[in-house]
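With one protein chain held back, the other chains of the complex are shown just where they sit.
Order of writing sets the labels: A and B. Residues in every chain begin at 1.
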Amino acid sequence: MQIPMLLIVLLGFLALAYHLGRARALDAVGGGSGMRKLHSLPSYYGLYVALWVLLPALTILFLWSVLQDVYIVDMVVAQLPQAMQDLPEAQLGLIVNDIRNLASGNIVSGEPSADIRAAADHLLELQGIANMAKTVVVLAFAIIAGTFAWRAINPSMRARNRVEWIVKGLLILSSMVAIMTTIGIVLSVVFESIRFFSKIPFTDFIFGLAWSPQTALRADQVGASGAFGAIPLLVGTLLISFIAMLVAVPIGLMAAIYLSEYAGPKLRGFAKPVLEILAGIPTVVYGFFAALTVAPMIRTLGESVGLEVASESALAAGLVMGIMIIPFVSSLSDDVINAVPQSLRDASYGLGATRSETIRQVILPAALPGIMGGVLLAVSRAIGETMIVVMAAGLSANLTVNPLEAVTTVTVQIVTLLVGDQEFDSAKTLAAFALGLMLFVVTLGLNIIALHIVRKYREQYD
Amino acid sequence: MAKETFSKVEASLKSRYRRERRFQVFGLGAIFLGLLFVSLLFLNIISNGYGAFLQTHIVLDVHFAPEIIDPQDKADVNPQILAQADYRQLVRQPLREMFPEVTGRRDKRKLYRLLSSGASFQVREMVLSDPGLIGQSRRVSLIADDDVDVIVKGHVTREDAIQRFGEAYVGWIENLVEAGRLEKRFNWGFFLNGDSREPELAGIGGAVTGSFYTLLVTLLLSFPIGVAAAIYLEEFAPQNRWTDIIEVNINNLAAVPSIVFGLLGLAMFINLFGLPRSAPLVGGLVLTLMTLPTIIIASRAALKSVPPSIREAALGVGASKMQMVFHHVLPLALPGMLTGTIIGMAQALGETAPLLMIGMVAFIVDIPGGPLDPSSVLPVQVYLWADSPERAFVERTSAAIMVLLAFLIAMNTLAIILRRRFERRW
Partner (left out) sequence: MFRKALTAAFSVALMVTSASAAARDYVSIVGSSTVYPFATVVAEQFGKISRFKTPKVESTGSGGGLKLFCAGIGIEHPDIANASRRIKRSEQDKCAKNGINEIIEIKVGYDGIVLANARTTERFELTRKDIFLALAKQVPGKDGKLIDNPYKTWREVNADLPNTKIEVLGPPPTSGTRDAFVELAMEGGAKKFADLKALRQAKGRAVKPLMAKLGIPASAFNKKGKKVFKAVAHAIREDGAYIEAGENDNLIIQKLMANPKAIGIFGYSFLDQNADKVQGAIVDGERPTFENIADGAYPVSRALFFYVKKAHVGKVPGIKAYLTEFTADKAWGDEGYLTDKGLIPMPAAERAQFADDARSLQPMDTL
């Protein structure tokens, strides 16, 4: 039986087990009228049996599926002629691939030899047997475990507590995934970074002023010395982020103030969702927009006033990134401004202040920490943004703060270093992980500070 | 004294009101700018891309000559003959007849380039599905080359076209237009085909399928895990250091750059576990980890918004904590959780950077048949086409973006409708 079919059958078993468990519990107390004598509701006894049917069977199915293939292939290989078995492992793997293709009815290359044919038949036969055995074993396990659970049912059994214990276990497991993710991220970047720093000194990376990751691919290649100084990348990243914030913070903040303090419900109901559309647009679309429309526009504009503008100016990428971040800033500030208690506004109006004076002298100072936190989050977002800069920023690491020149960013370099080449031993690919570590640490720091500020601020008025 | 203050205030009133107005104008200006950016972006994309939904075809009278398709008349014995015949001859014949003045080998080759390399496959499909056509003549709309498409749609000026493609080529096209032999048809291929090196044949079918499988994996994993984690953290977790750590950690993960998740996917799933590159399965795993925080945070907010009175009422009538959560709180919070999940899925659909890291940027023509087949996804297809040199790809890139945005807007609208219909205000 194939796995989907098996799962369906298991589902049937589950329903049956539920029903049987429930019935037995009821029987034990003499039907529905004696239900008060049960520790838990009858359905919990059903669930209890059902869980006992399901969990062991799934575990077995999982392990079996994992191990089955390995053993079967070993057995098939053992049946191959000695000459084939003696081949190195990689070659053998290819033959196994051929056998598999043949067995699964795929097109194979050329006319398979008799040995291969026999092996494929053998494989199919073994798979048939194994699948049959798997079905039998899994179902048998389900039945046996279910029967035990079923027999253990008695009115004083704490079925609900047991079921809830299992469910709670699953819930805890799920909440661990987030922790595991962080650990996974840290492990995957740290290990490769350590390997990188064993080749390139840490200080060279952090304080180096030149970035040109050309390392020789082959022993006989020359002209590739390689420099791994992260400063130009960092400066480039900060430059583009700074431009983005120059666009996003004033517009986003003013929009939020207007929407929350001045705008009528009509404008608010229209402008807010439209602005939020900006947040939902995929970054690759912004990248396309920046590279195809904005960058050439800035260039012609600059040239018309006699300025020399690089085709991939930091300005273009920064502007478009700023547009992307506007809704981010505005919705965060909106929250924060709305959290300022009305009493503060009323007090200010009572003293005769105009609206703008109230906003500037009362609301903004009160909301400042929250806004700062929001801006920091936006900065961290700008630093980590990838597609816009990959498509619209440059590749050469210029150490400059001139927004009309091309700069490159940390994320661009990670992408260029890793795409296409998956070998894991050159300083070049390892450098991507070191950059990833740097990016992770910087954004993590920013996030922690920002979230802390925002949280503190919320507590202030709650 | 009082009078003095009054006069002071009065004197400053004018400038204060002026400042007030100025401030308002700034605010309105900011909103106007924001709306302007949205409309600019959409106008730009739509004006670039709407053309791709139509494809230029050349109407030709094709004679299904048996001497070309099946010279030995053996198709009954060996159906392979029909599949392998040289159909290019069939579609070139009518072009030659139409322009008998073209004689040189070079010129002829140029003439043939009016038609897409896909045209012969069109004819092949026709013959394979109906072998009775052999020996007959039919008027067929054949796909034109992307260069023809670009010229006919007016994306290059006539001068540029002549400079690039030569006077003769442009002349032929003008002749075809005059003869009414060119027609624009709805471009079904764009939605059904996989990627191609020929813009006129390239489609988003493969990428959309890839996106579908990737999102399927993401949804199947992230929804149950996200909801379960939210329930635990919101309803069961004791207030201690450990849950504090988990909470801070989730908030941080939500703000970690997506490319870092790509690095995780590359190092863990591909290099350590040996999962295949370019597979939707890996993409789905990476995107699951990425969207989990969003879903957990949204689900927790939904749980939080269920008033404590519901919980107390449930506990009061003797429900266990688990019963209270699953029977009373969860059903009330579910719309909010679904909304969060849809928004998370929309985010995952538009994500590109982490997928670049795990090799989903290869040239893949076949439409993937499952989550283990190599495939690309819609935003990565946009990225790939944006890099292609052929001019016709600009149009297609924009059209692909339109499709992507349509999906995203649909998903977000669904989320809003869901919120409006089912979310209760307490």
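General observations
Quick note on the criterion: contacts are C-beta pairs under 8 Å (C-beta built on N, C-alpha and C of every residue); 3 or more make two chains touch, one makes a residue touch a chain.
These figures come from a predicted structure and were not determined experimentally.
Only one of A:Gly31, A:Pro201, A:Gly269 or A:Pro296 touches the absent chain when the whole complex is considered: A:Pro296. Taking the complete complex into account, B:Leu275 is the one of B:Leu275, B:Ala301, B:Leu315 or B:Leu418 that touches the chain left out.
Interface note: of B:Gln93, B:Ser141 or B:Ser388, the residue touching the hidden chain in the full complex is B:Ser388.
The chain not shown here is touched by just one of B:Ser196, B:Thr243, B:Ser305 or B:Gln323, and that residue is B:Ser196.
Among A:Val76, A:Ile95, A:Ile388 or A:Leu437, the one in contact with the hidden chain is A:Ile95. Residues of chain A in contact with the chain left out of this view: 62-63, 65-70, 73, 88, 90-91, 93-95, 97-98, 100-101, 104, 106-110, 210, 212, 214-225, 227, 291, 295-296, 299, 310-312, 395-396, 398, 416, 420-423.
Although one chain is not drawn, its touching partners on chain B can still be listed: residues 84, 105, 109, 113, 117, 121, 156, 160, 163-164, 194, 196-198, 269, 272-276, 278, 281, 359, 361-366, 372, 374, 387-390.
The criterion applied here is as follows: only the chains that are shown with their structure count from here on.
Put simply, the C-alpha centre of chain A and that of chain B have 19 angstrom between them. By the touch rule above, chain B contacts chain A in their complex via residues 9, 16-17, 19-20, 23-24, 26-31, 33-35, 37-38, 41, 44-45, 48, 224-226, 228-229, 231-233, 236-237, 245-246, 248-253, 255-261, 263-264, 266-268, 270-271, 277, 289, 292-293, 296, 320-322, 346, 349-353, 356-357, 359, 361, 379-380, 382-383, 386, 394, 397-398, 401, 404-405, 408-409, 412, 416.
Taken in their complex, chain A has these residues touching chain B: 160, 164, 167-168, 170-175, 177-179, 181-182, 184-185, 187-189, 191-192, 250-255, 257-259, 261-263, 267, 271, 273-275, 277-278, 280-285, 287-289, 291-293, 323, 326-327, 330, 352, 354-357, 359-360, 377, 380-381, 383-387, 390-391, 411, 414-415, 418-420, 422, 424, 432-433, 436, 439-440, 443-444, 447-448, 451.
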